[in-house]
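With one protein chain withheld, the remaining protein chains of the complex are depicted in position.
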Amino acid sequence: MTAETGVGHGHVDYLKVYLALLVLLGVSLAGPLVGLWWLTLVTAFGVAVVKALMVAAYFMHLNIERRWVWYLLLLMLGFMIVLFAGVAPDVLQGEGQHWVKSSGAVPGH
Amino acid sequence: MTHAIEATTPLATRRSASGVPTGRLAVWWLLASEIVIFGGLLASYLMHRLHHPHWADEAGHTNAIAGAFNTFVLLTSSLFAVLGHQAAERGDGRGAARYLVFTIGGGLVFLAVKAWEWTGEIRHGFTIFRDVFWAYYYTTTGLHGLHVVVGLVAMAFVATEARRGRNLHRVELVGIYWHFVDAVWIFLFPLFYIAR
Partner (left out) sequence: MAQTVVAAHPQTFWQRYVFSTDHKVIGLQYLFTGMAMAVVGAFLSYVFRMQLAFPGSAVPLYGVVTPGAYNALVTNHGTIMIFWVAMPILIAGFGNFLIPLMIGCDDMVFPRLNRLSYQVFFLSTVLILVSLVVPGGGFGGAWTAYPPLSASSQYNHTPWGAPLWLVAVALEFVAFLMGGINFVTTVMNARAPGMTPFRVPIVVWMIVIATVVFMASVGPLVAGAVMLLFDQVLGTHFYDPAAGGDPLLWQHLFWFFGHPEVYVVLLPALGVVAEVITTFARKKLFAYKTILYTAIATGIISFFVWAHHQFVAGIDPRMAHLFTITTLIISIPIAEMTFAFIATLYGGSIALTTPMLWALAFIAEFLLGGVTGIFLGANATDIFLHDTYFVVAHFHYTFFPIAIIGGFAGITYWFPKMFGRLMDDRLGKLHFWITILAFNAIFLPLFVLGAAGEHRRIWSYAGFAQLATPEFQTLRVVATVALIVMLIGQVVFVFNFVRSLVRGEPAGTNPWRANTLEWAAPSPPPHGNFAEPPTVYRGPYEYSVPGRELDYWPQHVPG
């Protein structure tokens, strides 16, 4: 094993990253309080994406890791988008010509 | 920086033709396979959530405060994990072990809150059978919780060895896994707790 994870990559102040993450958490909690549905979406999921990227880059050190590791992980995410794109049209469609999908109400046990 | 890998490991394990140390490389591949497992589950959930508007009402019955608190707990435990990694880098085994113990503590708090949440929800009739929303909720957070437990066990092992100054490189590896668990939760939180 070499100096791959060697000394001197404490450039990033982990505490600062952590505080930024907490601020973002706060933003995502405040978003829904405003009441605009699109803002809630942005704050909830946009913040989630940013937080995850920050954890990946700074805590997992992906920012100083070999590039192809990023690509590999993003490729996996890409496949999940393909999955969603290919399946969602079927799951999301409730009716068409001559048919209706029976997706019943809450059964309530 | 020393990597104290025992001499009884095969030559194969000590080579590093790709430039990424073997242990870390393996963790990346592990995460790659985990992304598609959680990704598949979450993609399925998301599709159904979009298709069933009433799920937003069901999601209103999850405890957003508990969820937010747990998000904070996991973020904090991730901080401890990376500080532990920093300590291990410096060769400070005892320091690394201490940080890992804090991380484990965070994980235990997370599980305790989760248990409290679930108990409350079940008592109020929001069982796994009530609606397919709840089936996804319990399955997804349960699968995540399982990964938390596995992570805690792994960190306990690594911490025990690190305190004795052995296999310090594993602190980083278990940390990467833990950060992944944290990242999954970062997505679970808005998906299940923040109602549209």
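In this document, chain identifiers A and B correspond to the written order of the chains, with residue numbering beginning at 1 in each.
Operating definition for what follows: contacts are C-beta pairs under 8 Å (C-beta built on N, C-alpha and C of every residue); 3 or more make two chains touch, one makes a residue touch a chain.
Note that this is a predicted model, so its numbers are computed, not measured.
The absent chain, not drawn in this view, touches the displayed chains A, B throughout the complex.
Interface note for the absent chain: among A:Val12, A:Val27, A:Ala57 or A:Leu83, the touching residue is A:Leu83.
In the complete complex, the hidden chain is touched by one of B:Ala66, B:Leu111 or B:Leu143, namely B:Leu143.
Taking the complete complex into account, B:Val132 is the one of B:Val132, B:Met155, B:Leu173 or B:Ile186 that touches the chain left out.
If you put the missing chain back, the residues of subunit A touching it would be 75-76, 79-80, 82-83, 86-87, 89-91, 93, 99, 101-104, 106-107. Interface with the hidden chain, as seen from subunit B, comprises residues 7-13, 15-18, 20, 22, 25-26, 29-30, 32-41, 43-44, 47-48, 52, 128-129, 131-133, 135-136, 139, 143.
The rule is short, and it goes like this: only the chains that are shown with their structure count from here on.
Rounded to a whole number, the gap between the C-alpha centres of subunit A and subunit B is 14 angstrom. Residues of subunit A touching subunit B in their complex: 1-7, 9-10, 14-15, 18, 21-22, 25, 28-29, 31-32, 37, 40-41, 44-45, 47-48, 51-52, 55-56, 58-60, 65-66, 69, 72-73, 76-77, 79-80, 83-84, 87-88, 91-92, 94, 103, 105-109.
Residues 1, 3, 5, 14, 16, 18-21, 24, 28, 31-32, 35-36, 39-40, 42-44, 46-48, 50-52, 54, 58, 64, 68, 71-72, 75-76, 78-79, 81-83, 86, 89-90, 125, 127, 129-131, 169, 172, 175-176, 179-180, 182-183, 186-187, 189-190, 194-196 of subunit B touch subunit A in their complex.
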